[in-house]
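Removed: one protein chain of the complex. Kept in place: all other protein chains.
Labels for the chains are A and B, by order of writing; each one numbers its residues from 1.
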Amino acid sequence: MATDSAKPMLDVQNVNVIYGNYQVLWDVSMQAHAGQVMAVLGPNGSGKSTILKAIMGLTPVRSGKVFLNGEDITNRPAHEMVARGMSMVLERRRLFTGMTVYENVMLGAYHHSVQKYAKDRLEWVESLFPIIAERRDQIAGKMSGGEQQMVAIARALMSKPQLLLMDEPYLGLTPRIVQQIADIIRKVNAEGIAVIFNEQNVKLSFGISSHGYLLESGRVMLSGTGDEMMNSDVIRRVYLGE
Amino acid sequence: MFKPYTLQSRLCIAGALVLMLALPLITSDPYIMHVMVLVMIFGIFASAWNLVTGFAGLKTFGHHAFFGLGAYGSALLSMNLAISPWITLWLGGLIAAGAGFFIGTPILRIRSMAHVAIVTLGFAEIVRICIANFSSVTRGEMGLWGIPQFEGFTLPFAGPITFSPADKVSFYYLSLVLLLLMLGVIVCLMRSKTGLAMLAMRDGEDAAESLGVNLTRMKLMVFGLSAFIVGIAGAFYAHYLSILTPASVVGLDLMISIIAMVLVGGLGTFTGPLVGALVLTVLIEAMRDLESYRMLGYGLLIVLIVMYLPKGLVTLRERCFPRPQE
Partner (left out) sequence: MNLAIFLEQILNGLITGSMYALIGSGIALVYGTMKVLNLAHGELYMLGGYFTFFLTVQFGLPPYISIPLAVAIAFALGMLIEKLTIEYLIVRENWAFTTIAATLGLSIVLQNAALLIFGERFNTVPYYVQGVMAIGDIRLPWQRVLIFVVALAVIGLFTWLLKYTRLGWSIRATAQDRDAAQVVGIPVRRVYMICFGLAAALGALAAAMLAPINAISPWAGIPVLLKGFVVVVLGGLGSFPGAIAAGLLLGVVEAIGVQLTSSEWRDVISFTLMIAVIWWRPWGLFGKK
């Protein structure tokens, strides 16, 4: 453990993000280690989506650095990230709604660095999500929210990332589906893939994550293991209402 | 923009006004007068296009249709029905306004900027082809000539005023009066509750809707008003030059020139279109020898301004000498 924590897989250092005249993130730093599930908590507008987008390269970072496996990836274009072993499930699924399930999933292996493994990966994600094979030729936009989320996760797994970012994976889903998605996150993690996801609901988050960061108004308020966070005064008072 | 006038801006306006009023006393050279009349006609056109595109946020590319309708409408009425140009000037504006309401109605149903651009361009093309094709009335591509001039009159204390090609000074003052009148209308509109709502609407429609303003009706009204003003400019142009061809008043080149003027001056500013009209018209006249490069220059200007100076010349001053924040 000691050597691992000395070399985090993802190292975010003092990141600032500004939209127009509005600063969304203030000196945000966080670390994630290989094989971990990490939660980024916070209310609406806390910047918990922005930090994931900034890591992925979808939002420009004004100052600060992002390192992945020791390499500086700050402000590198998003489409290069797949080759570096990171992929992302966007908020509200964002499938290519006019294309078939098969096309959506195969696009996950679009990048030339992973293209040649596409067939093997497809078998792998089909074993994780049988629905992919069953609904192969269905138009993705016509599926239910939960089914779409599975396709979106499958698409992101096609590049067999070391690190999977998930932006609000539970948003707009029924409690039953939320449980299914949580199971899937565990399954994905069991394959050795580190997961970072963000969520408002603290209890839901620490059901599956070992580590967490709490953001408020674009600043890191608190970080630690799941137990540490659940027992902290701030979380107990504000988020659990105890 | 549209803040209460500061002393500085009052002085600027007064200075510009005095200069414009006094210019014919300094020089009544017919060529300079002619260039200034063109500047003012284009200034009116540019301000009216800026009203819909810069202020109301309706990006149209077919306002030359209204210029042509005003010009041909007024010219044909005065030639065929022997109505005085003093009256047909306004009728030309009304014809353009009617067309503006007609084409404005479908436009306002669409939110897509691309559709608006396409429809307005297509409409202007329809107008141009119709004018060219109804040659029994319009003489087609040959164009109209011998369009009646404004009748002279006697002004108390100043003596008789005549309008003839030889005497450009009276045209100069008439166009100045029209320019001030139209600018007055635009300023009043923009300082009213409607105008404020319009700016709110441009910057985000929800804000205006919460002000309780009927967006569609207001946009239509502004579109019609803009068409009216452009129609007046066109009508004046017709009686001033007394020669018209479809290509000169409904050609895309005219619209391009106006767009270049507004973008160079500053889209969505009050003085921008006027500065643009002045700078470009004078520049073009100064470089008469390079006439064949004129449209090439306009095109390059549009591309360069959009890429490197998207807010136009009038914002250069603020960029170089930023005002202290209040």
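The rule is short, and it goes like this: a contact is a pair of C-beta atoms (placed from the backbone, for glycine too) under 8 Å apart; a residue touches a chain by one contact, two chains touch by 3 or more.
Remember, predicted model here, so these are calculated numbers, not experimental data.
S.K.: Taking the full complex into account, find the residue in A:Leu25, A:Met56 or A:Val101 that is in contact with the omitted chain.
M.R.: Touching the chain that is not displayed is residue A:Met56.
S.K.: Looking at A:Lys48, A:Arg135 or A:Arg155, which makes contact with the chain not pictured?
M.R.: Of the candidates A:Lys48, A:Arg135 or A:Arg155, A:Arg155 is in touch with the missing chain.
S.K.: Return the single residue from B:Met79, B:Ala117 or B:Ile284 that touches the missing chain.
M.R.: If we include the chain that is not displayed, B:Ala117 is the one touching it.
S.K.: State which residues belonging to subunit A touch the missing partner chain.
M.R.: These residues of subunit A touch the chain that is not shown: 56-58, 77-83, 87-88, 90, 94-99, 103, 106-108, 110-111, 113-114, 155-156, 158-159.
S.K.: At which residues does subunit B meet the chain that is not included here?
M.R.: Residues of subunit B in contact with the hidden chain: 59, 61, 103, 106, 109-110, 112-115, 117-119, 121-123, 125-126, 129-130, 133, 252, 256, 259-260, 263, 292-293, 295-296, 298-303, 306-307, 310.
The rule we apply is simple: only the chains that are shown with their structure count from here on.
S.K.: Counting in whole Å, what is the centre-to-centre distance of subunit A and subunit B, each centre being its mean C-alpha position?
M.R.: Centres of subunit A and subunit B (C-alpha means) sit 54 Å apart.
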